[in-house]
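One structure below.
In this view, the complex is presented without one of its protein chains, the others remaining in place.
Residue numbering begins at 1 within each chain, and the chains themselves are lettered A, B and C in the order written.
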Amino acid sequence: MPEQKYLLEMIDISKSFPGVKALDGVTFKLREGQVFAIVGENGAGKSTLIKILSGSYTNDHGQIKINGREIYIRNPMHAMQLGINTIYQETSLVPEMTVAENIFLGRQPIKGGRIQWQKMYDDAARIFSDLSMELDPRAKTIDLSAAQHQLLEIAKAFSREAKIIIMDEPTASITEEDTENLFNIIKNIVKKGTSVIYISHRLKEIFQIADMVTVLRDGKTVTTKKVKDTSENDIVKYMIGRDIGDIFGEKSYEATDEVILQAKNLTSMGLFNDISFNLKKGEILGFSGLVGAGRSEIVRSIFGLERLESGKIYIDGQEVKIRNSTDGINKGLAFVSEDRRIESIIQGFTVRENITLLLLRQILTRAGLISARKEARLARKYVEDFSVKTPSIEQLVMNLSGGNQQKVALAKCLSTSPKIFILDEPTKGIDVGAKKEIHTLIKELARSGMGIIIVSSELPEIIGMCHRVLVIREGKLIKEFKKSELNEEDLMHTAVGNV
Amino acid sequence: MKKTLIWVVISVLSLSLALFGISCKDGAGEEAADEDAGITIGYSLPFIEDSPYTFPFAEALKASAAERDWEIIMTDAKGDINTQVNQVEDLAAQDIDGLLVMPVDAAGIVSVLEKVASEYPDLPILISNTQTDPPELDAVTGFAGPDSYLEGKQMGAEYVEYVKEMGMDVINYCHITGTAGYGAAIDRENGFNDALAEAGAEDMFNLLDLQPGDWSPDKGQTVTENWLTQFGDDLQMIYSHNDGMGIGVANALKNAGLDPGQIVTNGCDGQTAAVQLVKDGWMLFTIWQSPVADGELSIVVMEKVLNGEDVDYFTYLVTPTVDASNVDEYLPEAIEIWGEGG
Amino acid sequence: MNETKVADKSNIKKGFARFFFSQAMLLVLIILFVAMSLSSDLFLTTNNIYNLFRQVAILGVMACGMTVVIIGKGIDLSAAAIVGLAAVANVMLQPYGGYFLGVFVAILVGTVCGFINGYFIGKVRANFIIVTLATQILFTATALIISEGRNLTSKPDRIYSFIGNESVFGFPVIIIFLIVTMIITGILLQRTIAGRRLYAVGLNDNAALVSGINTSNVIMGSYVINGFLCGVASIVMTSRIPRIRVGQTAPYLFDVITIVVLGGTALTGGIGGIYKTAIGLCIFGIINNSMAILAIPYEYQQLIKGIILILAVLYDEFNRRKRLLYQ
Partner (left out) sequence: MKKTLNTLLDQKLVIIILILIITLTVQDRNFFSLRSLASILDHATINGVMAAGMTILLISGSFDLSVGSAMAFTGIITIMLQPYGLFISILGGIIAGTMVGVINGLLVVKGRINAFIATLGTMVIFKGLGLALTGSSPIKGTIEAYKVIGQGEFLGIHYSVIYLIVVYIAVWYILRYTKFGRNDYAIGGNALSAKLAGINVNLYTFTYFVFCSFTAAISGIILSSRVNTANAIFGDTTNLTVIAAAVLGGTSLFGGKGSVIGTIQGVLILGLIERAMVVFNVDTNYQLLVRGFIILAVVVTDAVTQRRRQLNLERGVV
């Protein structure tokens, strides 16, 4: 219905920070009951736009209208009163509280100054049934899965009679299966007249869920299209301003036959058991399956981060005992965790300190002290090799973009020139451009004879990168796919177990 | 499920406990009979590590209690009045035959003593070593120990005499006190000042500064160092509330390269090191307050009370002055009590 | 063209501002120093300055250890007790094996105490506040029992009191000793692998773990070092003040923490260093000393100390916010 008026209009929005112009005349208009996707590389201005809409920033120029009435959003609280709810990447739930209380946080039902617990549980249950979610109002939030957290956040927003729900990378940390579920929920709330602004790096999803898509680049609106009138490759083109063809770089090449890593009957009670596989020199091996199926636990235990109850690991035919990550590194392994913020790099360290953390032995003076000169030289070398975009090596890593942080993480791991490289969700929440660079890098490493293991929830990535893929379900190794046999459907079905 | 289970377990436990408790009470009668054979007394100490005095004192108590094969239950209030009040009540509840208390706080202890006295009318209560405020209570049978106020006067008198001998018309002095707020510190301060007043010598003594030394050698030394830079040669004497601080003072004087007696100071307790300093002339005098004698005194008085002899309220420990004239008599005994370096 | 100019300008401005605001406590120190020199002619005498540092030397050595622990995202409430215990052990054993045995034992005791803390906090992962609170009681109790609660005297002998009371070329040895300790600890933190790892653990122990750092050992190590330094402090103490009383060290604890925090080392871990602690120490020393010189009565000393502490920290915080503005 074209003549229906807009729910939200952001017209000619601009915002600049000292030195940078983050947004430059961005305009987009949202109708009631629409799912509106905003895409763009990191630094394209998505997050700034959202921060303005959710009241964390204020725009220096341009106007925001709701139902045609111009408004000025003072702060996050005010945004919520206006019916704009944002679901952030890191969940904003209170772990020790019950599900119900998280929904009604700050507005628990009160009679005579007394909180009505029963009423709260009932109301929560009602909301869940409305949205056909399966959540227990009395469950402790800390015991919920990542996916359930997302659902809870949505329910929370919905219960606030949100007119607009902003979802920033909602699927970043959840499996394809849960994603399906999430999308159904989104469809539900949209039916109920709520509009959704959807931000994701996973273009595939946008085609599944969104009605409209706006592409941002360098703080400007490149285009706004009906999703059905466009294609994945178009959008990618708009995003990075050039045609990169296959996101996963040039076609792959054959691995050697020389086995570099062999795992026999790896078992850790309750997590995974009897996992056996081998990894060849120059091979990229994929681990697929649902989050919580035990994929990460397996690779972490190989690297020495989790305890192995039984099973043997051979590197170059030698049996090795890996008790902790230190052993892992000494035995020629490297590991990049899926949780960049918490595990991969030290946010409070400078680029220099992060990169050299594993190399300190190489930069000692004769006296056994760290040589500032050598360290700086080394750091600069890696910054160049990995084309990390940073003003200086003394920049705190926390001030870099996600992609560059990941590059620093990779640089750090590879600084030990490992034989085997394990990457857990290597491109989670990273923009397309950086993604491509990282994929290319991984392939180069493989060609240079490194054995590589990738754990990923992104089927396209798995399929595009790997020679072989192992599917894990409920801690067991279910099936091995050869490159030739790889396709999303089979992988998915094997992962969820309806073959 | 989980919860119910656990509460079942707990309630069962507590039920059995209750029954058990009752059964114990039944047995109470005859137990009581044979327990009364031996004498048990309770002693409430204020703060064992606060002063080196308390420790040999406590040992002496145990020893002389053992001689009379009494059982003695001791508690340490860690310098906290509330804890001491609790402990005094707990001790009283242990059907003891006599209660000795060394108050943390002279005034604060009074009410609990009155309470205990009213609950256990025939339990004799002795105040030991540190007086209460007011010093005489109906609730209490008596006091045994040194009179720190008198000690203060004693020390004041000594200094007055010294000044007269030296023929000075005025002496500039600093005053280092025990831990601020503690009874003995307050007594020794008042005693000293009153002594000056009685001798009509206030105007002979010109107070430059007063600082607390918390009974501690290190504080004593630090404070003195500051005074030396601050007052230089004007400073002629430092009045200290105990040996610990006095020794610290003397140490500072040594380090400053002064000669013995150039600036006079004193101690109080009669610790070996202090007596030695008197011998070497660094200290003008110290007061001989033997913790052993003090401890024994408390027990002796308690024994009298238990034997039904009537004792007058105050039994003071004799605290002679140790100075150059008689130092050699005391040195060996000091070593016996406090040990070589003690 | 135009833009770049603007950028340069703002960079220079930023750089200056960042430096200025990052040196907040140094500024406080200078102001205090000037103020004192003006308000009392006693203050700026060499004798007094020496005095000032002589008196905080023990705290300074302890503060080095505490800095290490705090950078590792911990705190040691038993530090003072360790010093006490080490000192007692030292003095009690001197009669049997002379100073060398004493010194050796002091260091040993300190290190062992540190190890006990480190084991429970680093390996067992028990809450550091409660653990050190408990060990503080344990160490004090032990000292009490072995010393039978007596005052002890280490024989005032030139050899032993060399550190504490002698001077070379008119410069007090104790101060040299303090400076050396600080330099060594500083190098340990800034220029060694262990130091760098400690900062990593303090900032983010997960990442440190994944980077192949044995966090348990690093944390344990920080407490061991602290214990060791407490042992050293006890030697300085006994050599300066031959007469020791169990429990006399108790008040040192909060002084030491105050010093470290005054300097600007964050209790949240990973931020700070000996340089900061040195500044904190000087500020603390000046405050202490000026109290005495200006003959401020004891009751008010407490008050003023507290207020100055609060003001200093407020000022530091204010500047941190300003500094962030220019990040």
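Structural remarks
As a working rule, a residue touches a chain if its C-beta (ideal position, glycine included) is under 8 Å from a C-beta of that chain, and two chains touch if they have at least 3 such contacts.
Since the structure is predicted, the reported quantities are computational estimates derived from the model, not experimental observations.
Although it is not drawn here, the omitted chain touches the following shown chains in the complete assembly: A, B, C. If you put the hidden chain back, the residue from B:Glu67, B:Asp90, B:Glu202 or B:Asp328 that touches it is B:Asp90.
Residue B:Gly108 is the one among B:Gly108, B:Pro260 or B:Gly281 that touches the chain not shown. Of the listed residues B:Gly152, B:Gly191, B:Pro212 or B:Pro291, the one in contact with the hidden chain in the full complex is B:Pro212. Among B:Ile186, B:Ile238, B:Leu284 or B:Val301, the one in contact with the hidden chain is B:Ile186.
Across A:Ile110, A:Ile342 or A:Ala372, the single residue that touches the chain missing here is A:Ile110.
For chain B, the residues in touch with the chain missing from this view are 2-3, 5-6, 9-10, 13-14, 17, 20-22, 24-25, 27-28, 31, 45, 48-49, 58, 71, 73-76, 78-83, 85-87, 89-91, 93-95, 105-112, 115, 133, 179-182, 186, 212.
Hidden from this view is one chain, which touches chain A at 76-77, 80, 92-97, 101-102, 105-108, 110, 113-115, 143, 269-271. Hidden from this view is one chain, which touches chain C at 77, 120, 124-127, 129-131, 133-138, 140-142, 144-145, 149, 254, 257-258, 261, 266-268, 298-307, 309-310, 313-314, 317, 321.
In this text, only the chains that are shown with their structure count from here on.
By the document's definition of touch, chain B and chain C have no common neighbour. Taking the mean of each chain's C-alpha atoms as its centre, the chain lying closest to the overall protein C-alpha centroid is C. Each chain's centre was taken as the mean of its CA atoms, and the one lying most distant from chain B is A. In whole angstrom, the spacing between the mean C-alpha positions of chain B and chain C is 34. Rounded to a whole number, the gap between the C-alpha centres of chain A and chain C is 43 angstrom. In terms of their C-alpha centroids, the spacing between chain A and chain B amounts to 69 Å. Against chain C, the residues of chain A that register as touching in their complex are 18-19, 305, 324-326, 328-330, 335, 337, 342-349, 353, 357-358, 360-361, 364, 368-370, 396, 399, 412.
Chain C makes touch with chain A in their complex at residues 6-7, 10, 187, 190-193, 196, 199-200, 203-204, 206-214, 270-271, 327. Across the complex, chain B is touched by residues 42, 45, 47-48, 51, 54-55, 91, 95, 140, 144, 148-156, 165, 237, 240-248, 251, 289, 292-293, 295, 297-299 of chain C.
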